[in-house]
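To start, the structure under review is shown below, and the notes come after it.
Let's look at chain A:
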Amino acid sequence: MITFESVTKRYADGTVAVDHLDLEAPTGEITVLVGPSGCGKTTSLRMINRMIDASEGRILLDGVPVQGIDPPTLRRGIGYVIQQAGLFPHRKIVDNVATVPYLLGWDRKKARSRAMELLERVGLDPALSQRYPFQLSGGQQQRVGVARALAADPPVLLMDEPFSAVDPIVRTSLQDELLRLQSELNKTIVFVTHDIDEAIKLGDRVAVLRVGGKLAQLADPKTLLAAPADDFVQEFLGHDRGIRRLQFVSTEGLRLRTDLTVPEDSTAASPEPWLLVVTGDGSPVGWRTGEPGGELEPFGTFRHGHDSMRTALDAALLSPSGYAVALDADGKVAGVATRQALDEALAEAADG
Partner candidate 1 sequence: GGGSTGGNPLDTTSAAPSGSASGGGGKAIVGSFDFDESVLLASIYAQALEAKGVQVEEKPRIGSREVVYDQVKSGGLTIVPEYNGNLLAFVDIKDTSVTTDEVNAALKQKLPAELEVLDSSPAEDKDSLSVTKDTQAKQSLTTIEDLAKVSKDMVLGAPPEFKKRWESRFKEVYGLEFKEWKPTGPTTADALKDGSIQVGNVFTTDPKMTTNDLVPLEDTKNIFAAQNVTPLLHKASADDTIKTTLNGISAKLTTDSLLQMMQKISVNKDEPATVAKEWLTGNGLA
Partner candidate 2 sequence: MTWLTSFFGWLGDFFGDPANWSGTGGIPARLLEHLEFSALALLLAAVIAVPLGLLIGHTGRGEVLVVVTANLARALPTLGLLVMFVLLLLGTASIWPVIIPLVLLSVPPILVNTFEGIKGVDPELRDAAYGMGLRGGQVLGRVLVPVALPLILLGCRLSAIQVVATTTVAAYTGLGGLGRYVIDGFATKDYASVVGGSVLIVLFALVVQVLFALAQRVAVSPGVSRRLKVR
């Protein structure tokens, strides 16, 4: 657990970058600091490992004030990942990752095998270990950066816009990778970004800062979207807030109808306005109206219980039926969520 107790940072030129910040980053969770440029995110983060020293207030690491710890020692116990990865260009990938173990005096062989293990863990081909950083793509470098921060198995990880220099597709995969890693490792992570979508995707808790270094709101992402504390936060969250909230609503409770599917060769009429045509092994083919014959209409799908209500709603909107097709884990049709069922679930979500 990292605790900010009324922490203020005033730079030599008088800029107040952080202003009486109170914050807790609970153990084993990802706490995201988000806010517009210059709001003091980096400053706050760097006060944790004493790259910057606070002007007032205290920062505690599991109850121990960091001020009392020799900075290099402190830092060796805290992983730190930054934007351009900050890899040492003169060292091979494996040695980059093993930097902190070397510093801690591990023997070379052990440090390297640890490094190799980590490279694999962050999803890199071990063959890359003998390359130099410039021989890697931006996304690969960023993964190495994460591996390096994890090398000595520090309980705490500080990440300062680690993914903002890579293109959107790679960024998504890095984010997914981080979530997967975290589910295995349960580190205490403080993550800085200026991208609210990233904050909402990654954060167990999101701290929105405003320029001047004041905390505007600290909440879990769902609450943030549902109840922004003020206009600043609301504006910062951007459009589609209502729709995005649905991302945190599970489709588990969504009532499915299983009586609306018909096999491909069925020609039976039905009083139902829409029927889902399904192949023999359960894959959806398209909607038809109660009357057989005519073109099949397009459909949208979601994975029941796994995808969020946002996906279910989108699936419903993709078909003229307004019904969403629910699939099970194997991609077979599990049922159909009608408009009524969706409305009910949405109403429930809005209440909760």
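Keep in mind how these were chosen: all candidates are chains of the complex that A comes from, given by their letters.
Definition applied: a residue touches a chain if its C-beta (ideal position, glycine included) is under 8 Å from a C-beta of that chain, and two chains touch if they have at least 3 such contacts; residues count from 1.
Bear in mind the structure is a predicted one, so any value in this text is a computation, not a measurement.
As listed, 1 or 2 are all part of this complex, and the one touching chain A is 2.
If you check the complex, the residues on chain A that touch candidate 2 are 49, 51, 71-77, 80, 82-92, 99-100, 103, 131-135, 148, 158.
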